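Every protein chain but one is kept in place in this view of the complex.
Naming follows writing order (A and B), and every chain is counted from residue 1.
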Amino acid sequence: MHINWFKYSTPQTFYPLAGRMLPWFFGLAVMFGLAGLYVSLALAPTDFQQGEAYRIIFVHVPAAWMSMLIYIIMAAWAGLGLALNARLPAMMAQALAPTGALFTVLALLTGSLWGKPMWGAWWVWDARLTSELILLFLYIGFIALQSSIADPRRADRAGALLALVGVVNVPIIYFSVKWWNTLHQGASINMTNAPTMATTMLIGMLLMTLALWMYTIAVALLRVRCIMLERERSSAWVQILYEVQALPELNTMPGAKT
Amino acid sequence: MHWLNWADFFNMGGYAFYVWLSFGMSALSLSYEVIALRNRRRRALRLSRLLAQG
Partner (left out) sequence: MNQAFFLLLKRDLKLALRKRADLATSLFFFVIVASLFPLAIGPEVAVLSIIAPGVLWVAALLASMLSLTRLFASDLVDGSLEQLLLAPQPLAWLLLAKILAHWLTCALPLVLLAPLIGLQYALASNVLAVLTLSLLLGTPALSLIGAIGAALTLGVRGSGLLVALLVLPLYIPLLIFGADAVAASQHGMSATAQLSLLAAGSLLALVLAPVATAAALRISVE
(Lines give C-alpha, C1' and ligand atoms only; values in the text may rest on other atoms or scores of the structure.)
Protein backbone atom coordinates (compact mmCIF):
# COMPACT_ATOMS: atom_id res chain seq x y z
CA MET A 1 0.00 0.00 0.00
CA HIS A 2 1.46 3.30 -1.00
CA ILE A 3 1.14 5.92 1.72
CA ASN A 4 1.73 9.47 0.68
CA TRP A 5 3.20 10.85 3.89
CA PHE A 6 3.54 14.29 2.45
CA LYS A 7 -0.01 14.71 1.25
CA TYR A 8 -0.90 16.95 4.17
CA SER A 9 2.43 18.69 4.46
CA THR A 10 1.39 21.99 2.93
CA PRO A 11 -0.77 24.63 4.56
CA GLN A 12 -3.28 24.29 1.75
CA THR A 13 -3.98 20.63 2.39
CA PHE A 14 -3.53 20.69 6.13
CA TYR A 15 -5.96 23.54 6.70
CA PRO A 16 -9.13 21.55 5.96
CA LEU A 17 -7.78 18.48 7.72
CA ALA A 18 -7.11 20.51 10.84
CA GLY A 19 -10.62 21.92 10.61
CA ARG A 20 -12.10 18.43 10.56
CA MET A 21 -9.97 17.22 13.46
CA LEU A 22 -10.69 20.23 15.67
CA PRO A 23 -14.13 19.33 17.03
CA TRP A 24 -13.01 15.79 17.88
CA PHE A 25 -10.12 16.98 19.99
CA PHE A 26 -12.22 19.60 21.73
CA GLY A 27 -14.77 16.90 22.43
CA LEU A 28 -12.14 14.59 23.89
CA ALA A 29 -10.79 17.45 25.97
CA VAL A 30 -14.22 18.17 27.44
CA MET A 31 -14.82 14.47 28.06
CA PHE A 32 -11.54 13.87 29.85
CA GLY A 33 -11.89 17.20 31.61
CA LEU A 34 -15.29 16.43 33.07
CA ALA A 35 -14.17 12.96 34.14
CA GLY A 36 -10.96 14.36 35.61
CA LEU A 37 -12.77 17.12 37.48
CA TYR A 38 -15.21 14.62 38.90
CA VAL A 39 -12.43 12.38 40.15
CA SER A 40 -10.29 15.18 41.48
CA LEU A 41 -12.96 17.26 43.16
CA ALA A 42 -15.59 14.74 44.14
CA LEU A 43 -14.14 11.25 44.25
CA ALA A 44 -10.58 11.47 45.50
CA PRO A 45 -10.13 11.09 49.24
CA THR A 46 -8.69 13.77 51.49
CA ASP A 47 -4.95 13.77 51.91
CA PHE A 48 -3.89 12.90 55.45
CA GLN A 49 -1.26 15.60 55.75
CA GLN A 50 -2.47 18.37 53.49
CA GLY A 51 -6.24 18.31 53.79
CA GLU A 52 -8.30 19.46 50.86
CA ALA A 53 -5.69 21.93 49.56
CA TYR A 54 -3.80 19.06 47.96
CA ARG A 55 -6.47 18.95 45.26
CA ILE A 56 -4.60 21.78 43.57
CA ILE A 57 -2.16 19.17 42.28
CA PHE A 58 -4.90 18.05 39.92
CA VAL A 59 -4.30 21.22 37.92
CA HIS A 60 -0.74 22.00 38.97
CA VAL A 61 0.90 18.74 37.97
CA PRO A 62 -0.91 18.24 34.63
CA ALA A 63 -0.15 21.85 33.67
CA ALA A 64 3.52 21.37 34.55
CA TRP A 65 3.79 18.07 32.67
CA MET A 66 2.10 19.55 29.62
CA SER A 67 4.31 22.64 29.68
CA MET A 68 7.36 20.40 29.44
CA LEU A 69 5.83 18.07 26.87
CA ILE A 70 4.71 20.97 24.66
CA TYR A 71 8.21 22.43 24.67
CA ILE A 72 9.68 19.18 23.42
CA ILE A 73 7.00 18.74 20.77
CA MET A 74 7.36 22.38 19.73
CA ALA A 75 11.10 21.90 19.34
CA ALA A 76 10.51 18.71 17.34
CA TRP A 77 8.16 20.50 14.92
CA ALA A 78 10.60 23.39 14.67
CA GLY A 79 13.47 21.01 13.97
CA LEU A 80 11.41 19.25 11.32
CA GLY A 81 10.68 22.58 9.68
CA LEU A 82 14.35 23.45 9.69
CA ALA A 83 15.42 20.07 8.32
CA LEU A 84 12.81 19.95 5.55
CA ASN A 85 12.87 23.71 4.97
CA ALA A 86 9.08 23.64 5.16
CA ARG A 87 6.53 26.16 6.39
CA LEU A 88 3.91 23.94 7.96
CA PRO A 89 6.05 22.38 10.73
CA ALA A 90 7.32 25.85 11.60
CA MET A 91 3.73 27.10 11.81
CA MET A 92 2.87 24.20 14.12
CA ALA A 93 5.74 25.17 16.43
CA GLN A 94 4.54 28.76 16.39
CA ALA A 95 1.02 27.55 17.18
CA LEU A 96 2.11 25.49 20.19
CA ALA A 97 4.26 28.09 21.91
CA PRO A 98 1.60 30.34 23.48
CA THR A 99 -0.30 27.37 24.93
CA GLY A 100 2.91 25.99 26.37
CA ALA A 101 3.70 29.33 27.93
CA LEU A 102 0.19 29.54 29.34
CA PHE A 103 0.50 26.14 31.00
CA THR A 104 3.85 27.14 32.45
CA VAL A 105 2.28 30.25 33.98
CA LEU A 106 -0.63 28.18 35.32
CA ALA A 107 1.80 25.68 36.84
CA LEU A 108 3.66 28.50 38.56
CA LEU A 109 0.51 30.26 39.80
CA THR A 110 -1.17 27.08 41.05
CA GLY A 111 2.12 26.07 42.62
CA SER A 112 2.06 29.38 44.45
CA LEU A 113 -1.54 28.86 45.57
CA TRP A 114 -0.60 25.42 46.85
CA GLY A 115 2.52 26.62 48.60
CA LYS A 116 0.84 29.38 50.57
CA PRO A 117 -1.53 27.26 52.69
CA MET A 118 0.98 24.40 52.93
CA TRP A 119 4.24 26.11 53.70
CA GLY A 120 3.16 29.69 54.39
CA ALA A 121 4.98 31.27 51.47
CA TRP A 122 3.69 32.46 48.12
CA TRP A 123 6.87 31.32 46.43
CA VAL A 124 9.35 28.59 47.25
CA TRP A 125 12.58 28.15 45.39
CA ASP A 126 12.30 24.41 45.11
CA ALA A 127 13.96 22.65 42.19
CA ARG A 128 10.83 21.90 40.20
CA LEU A 129 9.19 25.33 40.51
CA THR A 130 12.47 27.05 39.68
CA SER A 131 12.97 24.85 36.63
CA GLU A 132 9.41 25.67 35.61
CA LEU A 133 10.23 29.38 35.90
CA ILE A 134 13.27 28.94 33.65
CA LEU A 135 11.11 27.02 31.18
CA LEU A 136 8.81 30.07 31.09
CA PHE A 137 11.84 32.21 30.20
CA LEU A 138 12.65 29.81 27.36
CA TYR A 139 9.08 30.05 26.01
CA ILE A 140 9.07 33.85 26.26
CA GLY A 141 12.41 34.00 24.47
CA PHE A 142 11.07 31.87 21.63
CA ILE A 143 7.90 33.96 21.27
CA ALA A 144 9.80 37.25 21.58
CA LEU A 145 12.38 36.25 18.97
CA GLN A 146 9.75 35.21 16.46
CA SER A 147 7.67 38.34 16.92
CA SER A 148 10.67 40.65 16.62
CA ILE A 149 11.80 39.35 13.23
CA ALA A 150 9.85 40.81 10.35
CA ASP A 151 10.50 38.21 7.67
CA PRO A 152 8.33 35.19 8.51
CA ARG A 153 10.70 32.57 7.09
CA ARG A 154 13.67 34.00 8.92
CA ALA A 155 11.53 34.12 12.06
CA ASP A 156 10.60 30.45 11.54
CA ARG A 157 14.21 29.34 11.19
CA ALA A 158 15.65 31.53 13.94
CA GLY A 159 12.95 30.36 16.35
CA ALA A 160 13.61 26.76 15.35
CA LEU A 161 17.30 27.06 16.12
CA LEU A 162 16.54 28.71 19.44
CA ALA A 163 14.06 25.97 20.33
CA LEU A 164 16.59 23.25 19.50
CA VAL A 165 19.31 24.97 21.54
CA GLY A 166 16.78 25.28 24.36
CA VAL A 167 15.77 21.63 24.24
CA VAL A 168 19.41 20.55 24.47
CA ASN A 169 19.86 22.83 27.46
CA VAL A 170 16.74 21.77 29.37
CA PRO A 171 18.34 18.66 30.95
CA ILE A 172 21.45 20.69 31.81
CA ILE A 173 19.35 23.42 33.38
CA TYR A 174 17.26 20.90 35.33
CA PHE A 175 20.36 19.12 36.66
CA SER A 176 22.03 22.36 37.69
CA VAL A 177 18.87 23.61 39.43
CA LYS A 178 18.56 20.32 41.35
CA TRP A 179 22.20 20.69 42.41
CA TRP A 180 21.54 24.26 43.48
CA ASN A 181 18.50 23.22 45.41
CA THR A 182 20.22 20.45 47.38
CA LEU A 183 22.95 22.88 48.42
CA HIS A 184 20.67 25.35 50.06
CA GLN A 185 18.52 22.97 52.00
CA GLY A 186 17.43 25.56 54.49
CA ALA A 187 13.83 24.57 54.01
CA SER A 188 13.38 20.92 53.16
CA ILE A 189 10.36 21.77 51.15
CA ASN A 190 9.61 19.32 48.47
CA MET A 191 6.63 20.02 46.31
CA THR A 192 6.60 16.45 45.06
CA ASN A 193 5.28 15.57 48.47
CA ALA A 194 3.01 12.73 47.53
CA PRO A 195 5.12 9.62 48.01
CA THR A 196 2.30 7.15 48.21
CA MET A 197 -0.65 8.33 46.23
CA ALA A 198 -3.98 6.66 46.33
CA THR A 199 -4.91 5.12 42.99
CA THR A 200 -7.83 7.51 42.69
CA MET A 201 -5.46 10.45 42.87
CA LEU A 202 -3.28 9.02 40.13
CA ILE A 203 -6.30 8.42 37.94
CA GLY A 204 -7.42 11.99 38.55
CA MET A 205 -4.05 13.39 37.53
CA LEU A 206 -3.96 11.17 34.47
CA LEU A 207 -7.43 12.22 33.34
CA MET A 208 -6.65 15.91 33.82
CA THR A 209 -3.37 15.50 31.92
CA LEU A 210 -5.18 13.80 29.05
CA ALA A 211 -7.77 16.59 29.08
CA LEU A 212 -5.06 19.23 28.81
CA TRP A 213 -3.30 17.22 26.11
CA MET A 214 -6.42 16.99 23.95
CA TYR A 215 -7.07 20.66 24.62
CA THR A 216 -3.53 21.53 23.51
CA ILE A 217 -3.92 19.66 20.24
CA ALA A 218 -7.29 21.30 19.58
CA VAL A 219 -6.04 24.79 20.36
CA ALA A 220 -2.85 24.26 18.34
CA LEU A 221 -4.93 23.20 15.34
CA LEU A 222 -7.18 26.22 15.80
CA ARG A 223 -4.20 28.54 16.10
CA VAL A 224 -2.31 27.08 13.18
CA ARG A 225 -5.36 27.68 10.99
CA CYS A 226 -5.30 31.33 12.06
CA ILE A 227 -1.58 31.52 11.35
CA MET A 228 -2.15 30.05 7.90
CA LEU A 229 -4.92 32.52 7.17
CA GLU A 230 -2.68 35.37 8.22
CA ARG A 231 0.51 34.32 6.51
CA GLU A 232 -0.97 32.89 3.34
CA ARG A 233 -3.55 35.66 3.01
CA SER A 234 -2.73 36.60 -0.53
CA SER A 235 -2.50 33.10 -1.91
CA ALA A 236 -5.21 31.67 -4.12
CA TRP A 237 -6.20 28.76 -1.93
CA VAL A 238 -7.11 31.10 0.93
CA GLN A 239 -9.10 33.38 -1.28
CA ILE A 240 -11.29 30.63 -2.64
CA LEU A 241 -12.04 29.20 0.82
CA TYR A 242 -15.69 28.89 1.64
CA GLU A 243 -15.30 30.93 4.81
CA VAL A 244 -13.67 33.76 2.95
CA GLN A 245 -16.06 33.77 0.03
CA ALA A 246 -19.47 33.15 1.35
CA LEU A 247 -20.35 33.74 5.00
CA PRO A 248 -22.25 37.03 5.29
CA GLU A 249 -22.19 37.14 9.09
CA LEU A 250 -18.47 37.77 8.93
CA ASN A 251 -19.08 40.78 6.79
CA THR A 252 -19.47 43.64 9.23
CA MET A 253 -18.41 46.42 6.91
CA PRO A 254 -21.31 48.48 5.57
CA GLY A 255 -21.69 48.65 1.83
CA ALA A 256 -19.36 45.75 1.17
CA LYS A 257 -20.24 43.15 -1.40
CA THR A 258 -21.68 39.88 -0.26
CA MET B 1 -18.43 10.42 46.47
CA HIS B 2 -16.24 12.03 49.04
CA TRP B 3 -18.49 14.88 50.09
CA LEU B 4 -21.55 14.75 52.29
CA ASN B 5 -23.13 18.01 51.23
CA TRP B 6 -22.63 20.99 48.90
CA ALA B 7 -21.52 23.30 51.67
CA ASP B 8 -18.58 21.07 52.51
CA PHE B 9 -17.73 20.78 48.84
CA PHE B 10 -17.54 24.54 48.34
CA ASN B 11 -15.66 24.99 51.57
CA MET B 12 -12.91 22.51 50.62
CA GLY B 13 -11.96 21.94 54.24
CA GLY B 14 -11.23 25.62 54.75
CA TYR B 15 -9.03 25.91 51.70
CA ALA B 16 -11.80 27.20 49.44
CA PHE B 17 -9.90 30.29 48.34
CA TYR B 18 -6.81 28.41 47.17
CA VAL B 19 -8.51 25.45 45.56
CA TRP B 20 -11.25 27.37 43.77
CA LEU B 21 -8.89 30.11 42.67
CA SER B 22 -6.60 27.49 41.15
CA PHE B 23 -9.33 25.66 39.29
CA GLY B 24 -11.10 28.90 38.39
CA MET B 25 -7.96 30.55 37.07
CA SER B 26 -7.21 27.52 34.93
CA ALA B 27 -10.74 27.35 33.52
CA LEU B 28 -10.76 31.10 32.84
CA SER B 29 -7.42 31.17 31.07
CA LEU B 30 -8.29 28.20 28.88
CA SER B 31 -11.62 29.80 27.94
CA TYR B 32 -9.88 33.09 27.30
CA GLU B 33 -7.43 31.37 24.99
CA VAL B 34 -10.20 29.81 22.93
CA ILE B 35 -12.21 33.04 22.75
CA ALA B 36 -9.15 35.03 21.74
CA LEU B 37 -8.45 32.50 19.00
CA ARG B 38 -12.03 32.74 17.76
CA ASN B 39 -11.60 36.51 17.48
CA ARG B 40 -8.25 36.10 15.79
CA ARG B 41 -9.81 33.76 13.26
CA ARG B 42 -12.67 36.16 12.60
CA ARG B 43 -10.24 39.03 12.07
CA ALA B 44 -8.09 36.97 9.71
CA LEU B 45 -11.11 35.88 7.69
CA ARG B 46 -12.36 39.43 7.44
CA LEU B 47 -9.01 40.65 6.18
CA SER B 48 -8.84 37.80 3.69
CA ARG B 49 -12.30 38.73 2.42
CA LEU B 50 -11.24 42.31 1.92
CA LEU B 51 -8.21 41.14 0.03
CA ALA B 52 -10.25 38.73 -2.09
CA GLN B 53 -12.82 41.34 -2.95
CA GLY B 54 -10.48 44.26 -3.39
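Rule of thumb we're sticking to: contacts are C-beta pairs under 8 Å (C-beta built on N, C-alpha and C of every residue); 3 or more make two chains touch, one makes a residue touch a chain.
These numbers were taken from a predicted model, which means no experiment stands behind them.
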Which displayed chains the unshown chain touches: A
Touch with the omitted chain, as defined above, among A:34, A:84 or A:165: A:165
Which residue of A:30, A:72, A:173 or A:206 touches the chain not shown here: A:173
Touch with the omitted chain, as defined above, among A:42, A:144 or A:202: A:144
Contacts of chain A with the absent chain, listed as residue ranges: 134, 137-138, 140-141, 144-145, 148-149, 151, 154, 157-158, 161-162, 165-166, 168-169, 172-173, 175-177, 179-180, 183
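To be clear about the criterion, only the chains that are shown with their structure count from here on.
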Distance between the centres, which are taken as Cα means, of chain B and chain A, whole angstrom: 15
Contacting residues of chain B [partner chain A, same complex]: 1-3, 9, 12-15, 18-19, 21-23, 25-26, 29-30, 33-34, 37, 40-42, 44-53
Of chain A, residues touching chain B in the complex: 37, 41-46, 51-53, 55-56, 59-60, 63, 98-99, 102, 105-106, 109-110, 113-114, 116-117, 215, 219, 222-223, 225-226, 229-230, 233-234, 238-239, 241, 243-245, 247, 250-253, 256-257
